[in-house]
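Notes for the one structure printed next.
Complex shown without one protein chain; remaining protein chains in place.
For clarity, chains are labelled A and B in written order, and residue numbers in each chain start from 1.
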Amino acid sequence: MNLQLFLLLAAGLFAIGLFGALSQQSIVMIMMGVELMIGGVVVGAAAFWRFLAPAASGQVIVVSAVVAMAVEMAMGFAVTTAIYRARQVDMTDLAKDLKD
Amino acid sequence: MEVALFWVLAVAALAGGALVFRVASMARATFALLAALICVGGELVLLGLPYLGVVVVLMMVMEMVIMVVFMVAYMMNPGGLMPMSMLHNKRGALVISAGVFLALAAGILLVPWPAPAVVLPADTTFQLGESLMGGQMLTMMTLGFVLLSTMVGATALVSRRGRYDRYGDDLDRRPADDPAGGGVGR
């Protein structure tokens, strides 16, 4: 186990999440992709903490990433619910015409 | 032992992550994501962060269980009994994400990383708690306010009813007119 292996895992999770976030149409599925990307960030930050700088602030970055996950999910569902209630839409392609 | 555990968790995390976008059933997709994120928590424990690892597991289970409610509510095909494609620009997404992965991997493998740290803190949970309540207090308070404003903002966004619906036009109706009765007699 070394830094590179953990970082490769983080990059893999990030890339899978990115693929999902870019290719999915449904807002809820995009959020799952974003969750996976932040999961990769969490692994990467923890690996940097462990192998390069085991100082407290490294752990705080992991905490911030986990908080970002929670905030992203809560606001994502709130926005989805609001859009769905207003327009019966839960797909990004249908929600892009913000004007009408 | 730890190396084997790393590989098992890593492969499971990547497989779970890939399954999220392969399965047709939304319930299965959500729980595949949950499996991937639980493996992420396991990797954190392996890295010597038991508190953060277990907290990630705890949070992600709750989060995914709430997520599955919304998945089933909003997706057209929650059970996956009628497979349909809900993708757009699949090839572009594949190219971009593969490119990002290759760039990251090249960076990871080519950068001359400094020698790994040898002295680890004795109790990482204590280290985190002390810094959050000491040097990183400002970060902690910011995160707290972010979470609080998220709660208020999300509730305000989804709530269909305002105070005029609850208390009447002159705000003098008591008790409030709520669709669901509460348990403390209001």
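The definition used in the following text is that a contact is a pair of C-beta atoms (placed from the backbone, for glycine too) under 8 Å apart; a residue touches a chain by one contact, two chains touch by 3 or more.
Everything that follows uses one rule, which is that contacts and distances are computed from a predicted model.
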| item | value |
| --- | --- |
| Chain not displayed: protein name in its UniProt record ("ABC transmembrane type-1 domain-containing protein", "NADH-quinone oxidoreductase subunit H", "Aspartyl/glutamyl-tRNA(Asn/Gln) amidotransferase subunit B" or "Lactate utilization protein B") | "NADH-quinone oxidoreductase subunit H" |
| Displayed chains contacting the withheld chain | B |
| Options B:15, B:55, B:96 or B:140, residue touching the unrepresented chain | B:55 |
| Chain not shown: contacting residue from B:12, B:66, B:117 or B:157 | B:66 |
| Option from B:27, B:100 or B:147 whose C-beta touches the chain left out | B:27 |
| Residues of chain B in contact with the chain not shown | 25, 27-28, 31, 34, 50-51, 54-55, 57-58, 61-62, 64-66, 68-69, 79, 81, 123, 125, 180-184, 186 |
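By definition in this document, only the chains that are shown with their structure count from here on.
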| item | value |
| --- | --- |
| Complex contacts: residues of chain A adjacent to chain B | 1-9, 11-20, 22-29, 31-33, 35-36, 39, 42-43, 46-47, 49-54, 56-57, 59-60, 62-64, 66-67, 69-71, 73-75, 77-82, 84-85, 90-91, 93 |
| Residues of chain B touching chain A in the complex | 2-3, 6, 10, 13-14, 17-18, 20-21, 26, 29-30, 33, 36-37, 40, 43-44, 46-49, 52, 55-56, 59-60, 63, 66-67, 70-71, 74-75, 86-90, 92-94, 96-98, 100-101, 104-105, 108-109, 113-114, 116-117, 119-121, 124, 127-128, 130-132, 135-136, 139, 143, 146-147, 150-151, 153-155, 157-158, 160 |
